[in-house]
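All protein chains of the complex are present and in place, except for one that has been dropped.
In this document, chain identifiers A and B correspond to the written order of the chains, with residue numbering beginning at 1 in each.
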Amino acid sequence: MALVEAAALTRAFGNRRAVDRIDLAIAAGECLALFGPNGAGKTTLLRLLAGLLRPTAGEARVDGVALPGGAAGRAAVGLISHQTMLYPALTALENVEFAAQLHGVPNATSAARAALGRLAIADRADTPVRALSRGMQQRVTVARALVHSPRVLLLDEPFTGLDDAGSSTLAEALAELAREGAALLLVTHDVREGLALATHVAVMRRGSIALHEPRIASGEPDAFVRRYREIVSA
Amino acid sequence: MSADLISGPTRVAVDATPREMHRLAPPSFVTATWLIARKDMIVELRTRTALLAALALSLLSIVIFNFAWDPTAVAAIDLAPGLLWVIFTFSGLLGLHRAFGVEQADRAMDTLLGAPIPRTAIYAGKALGNLALVLLVQLVSIPAALVVYNLEVARVILPLGGIALLAGIGLVAVGTLFGAMTTSTRASELLLPVLALPFFVPVVTAAAQATARLMGGRPVDETIGWLKLLAAYDIIFVFACAFAYTVIADE
Partner (left out) sequence: MSISTPSARPARTIDGLLLAGLFAVAGAVTRAIWFTPVEARQGLAQKIFYIHVPSAFIALYVAFGLLAVSSALYLWLRDPRLDRMAESAAEVGLVYMSVVLLTGPIWGKTVWGTWWTWDARLTLTLFLWFVVLGLLLLRQSIDERSMRARYSAVLGLLAAILVPFIHISVYLFRTLHPRPIVLKPSAPSLPGSMLTTLLISIAAFLLLFVGLMRVRYRYATQRDELLAAEGTE
């Protein structure tokens, strides 16, 4: 059974269809890399799958539970979006701890510390987030999303602001989670990183999926970029 | 610093895989409410912007009105009740916008909305945080007013605290909801008072009338009528606004 599903999923804002009848399924252990130009609706799709938006039509399901649904449906999801989703006045540790507590993680403080450690930012645990650089904040953001070991990870440009060390740490953490049975949806403009992690590849354009294939079919990054350009300019 | 801080096994301290992790029990309504309220209070105590602004407005108003007042024309005991609760309302308004503003900056709201907690817990947590702020300001303002206007403190201070609590709940119930609405629209901060003030009128009226009777040493049953109105308002609007918040938050 797929962990993440979209069935004729549609979301309109006023009369503009940001997400138009999308069908999607991501099983445990799979990672779908989603590419697409700005305004294609990728962020909206992510927010629908995170239970932050209500579909206009169709269904979004996580672990068989229709979203937004009740609170329980959101338990399995970890979300990284464009903004940091952090509280600037709180420390890195407090931010991650808060997220852990909201998900009912036992021993939230030590779980938070471990999550920060995984992202190699444990030494800044007691620094207020506003005093951290954007790259550091992104590490805290990732730690916050991973602290409750989500079965479903929805990632919107998670590599933003990360340096090489940070990027590879994140990539490792994501690969590990996929091996342990999580389903990943990765929205990114970074073709190399995306293809490296992906088991499946998709391209979104004007609210619809224009391309959906296994990773093997996509070939090398350069070849894929050429095909991608053709698709979005069509 | 423990050994697992170096990038080794990527398991959390609880040592569970995602498969096992999904059997976590999400927090209850009460726990979630408390977590959010506590977080809000910590943030506010660290930044102190709303607290100081509300306190400053409140204390300055008390002082300014003292200079605008002719003690020979109006006795302090006639002026103070209305004054007290009008100032309460406006200083309360200052803090209300901030409650949801704090979530907007980096979309921290998504953490709350994406968490496995009931939406009403977000409303209740924010309202509780706002209530704490309002009561804290009143803790300073009410004694200050009593002192500045030379009113008899001992007899009234405790009942006044009770009225402040009831009035605070009413203010915060409606104000938290409208704060949520106005921060997520294009509306400027000015829209919050415009929307909220008509709703505050029964609260201010009841609180001021009850206070006036209290200070005037009137029989208790006159005061009780107003307090019942206040309590009814609180109960009805807390539930109505909690429901309204689930509609608002449901994008």
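Criterion: contacts are C-beta pairs under 8 Å (C-beta built on N, C-alpha and C of every residue); 3 or more make two chains touch, one makes a residue touch a chain.
Small disclaimer: the values here were computed from a predicted structure and weren't measured.
**Q** From the list B:45, B:194 or B:220, which touches the chain that is not on show?
**A** Of the candidates B:45, B:194 or B:220, B:194 is in touch with the missing chain.
**Q** Would you write out the residues of subunit A that touch the absent chain, in ascending order?
**A** Touching the chain left out of view, subunit A contributes residues 13-17.
**Q** So which bits of subunit B touch the chain we can't see?
**A** Looking at subunit B, the ones touching the missing chain are residues 174, 177, 181-182, 185-187, 191, 194-195, 197-199, 201-202, 205-206, 209, 222, 225-226, 229, 232-233, 236-237, 240-241, 244, 247-248, 250-251.
We take it that only the chains that are shown with their structure count from here on.
**Q** Going by the contact rule set out above, which residues of subunit B touch subunit A in the complex?
**A** 1-2, 4-7, 10-14, 16-19, 21-22, 24-27, 32, 35, 39, 42-43, 46-47, 102, 105-108, 110-118, 250-251
**Q** Considering only the defined contacts, which subunit A positions touch subunit B in the complex?
**A** Those residues of subunit A that touch subunit B are 50-54, 63, 68, 70-77, 79, 81-90, 94, 98-99, 101-107, 110-111, 113-115, 117-118, 120, 122, 128, 144, 147-151, 169, 172-173, 176-177, 180-182.
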